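One structure below.
Shown here: the complex without one of its protein chains, the others still in place.
Letters A and B mark the chains as written, and numbering starts fresh at 1 in each.
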Amino acid sequence: MKKPVFPADSPLVRRLQSAFSFVCTFCFLFALWLVLSGKFEPLLLGLGFLASFLVAYFFHDLLFPGFHRSYFASSIRFFAYIPWLIVEIFKANFHLLRLVFHPRMHDLIDPHIVSIRTGLSKDMSIVTMANSITLTPGTITVTANREGLFTVHAIDRKSSRALPGEMLGKVAAVFGDEVERIE
Amino acid sequence: MNALFLGTALFLCFLMLFSLYRAIFGPTVLDRLVGVNAIGSKTLVLLLLIGMIYGRVEMFVDIALAYGFLNFVTVLAASRYFHKRKGLYGESEQVQSEE
Partner (left out) sequence: MELLINSFVVICLVSGLVFFAGGSVGIIRMPDFYSRLHPAGKLDTLGIMAVVLGLALFELKQWSLASVLLSLKMMLIVFFVFLSSPTATHSIVDAGIRAGLAPWTKTKRS
């Protein structure tokens, strides 16, 4: 699915790709072991090395499925996207908090299901978009499919009106996805 | 500071009663699942606070992490299990939707 750097699908390129994903997975797992264990004795370090080596050897193609040129840039942009998302979550949470403690809540809320069409096509951008919609209060993703069609349950008209909005453009920019605006 | 942690923990226990009401008297199975999930996420924080009060956070933080994983897997497994069981949802809801 992802295009390799070298166009030729030679065994050498495939071997290099699997070596790259093995090294990435191993480093990730070993860092996780260091944080979780918190002890730096030789025995525990050796056990961690062995465990992460074995897991990375068997499952190296799960987490990092190959090398792509846009890999590093999009991961850096993803870390820049997270603070914006947290600010957005905070702003929307206060709206939901006001709604919950309001005495006439049943007049204010108006649950309904809307479907929105986004032009997202990459797996990672669809997953990120769905999780961002769910984390932003007032909206929950019900279904999301490969064509970028989202079904969203919204609690009131205000949160469903603000839906694709700015977030879609940001997610598409992070993963380098083309979006044609329909509407 | 210890008194603050104790007060926070007690208030969380009080809030758990609300979720417990939904977990016991929920009209459908999925309501109960929502209540159980809410109790689990409060328990995660409660474990950290207990660790703070006893001064053994380095032990309790591992327990809290494992509890978070367990809570997540429980909700996933239960909601997958109740996927296709139409008869288990509250009958009153079904009748009302047909009217």
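Simple rule for what comes next: contacts are C-beta pairs under 8 Å (C-beta built on N, C-alpha and C of every residue); 3 or more make two chains touch, one makes a residue touch a chain.
Quick caveat: nothing in here was measured; it's all calculated off a predicted structure.
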item	value
Touching partners, among the displayed chains, of the absent chain	A, B
Positions on subunit B where the hidden chain makes contact	1, 4, 8, 11-12, 15-16, 18-19, 21-22, 26, 28, 30-31, 33-35, 37-38, 41-42, 44-45, 48-49, 52, 57-58, 61-62, 64-65, 68-69, 72, 75-76, 79-80, 82-86, 89, 93, 97
Residues belonging to subunit A that touch the chain removed from view	35-36, 38, 89-90, 93, 96-97, 100-101, 105-106, 109-113, 130-131, 134-135, 137-138, 140-143, 153, 155
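Everything that follows uses one rule, which is that only the chains that are shown with their structure count from here on.
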item	value
Intercentroid distance (Cα basis), subunit B paired with subunit A, Å	25
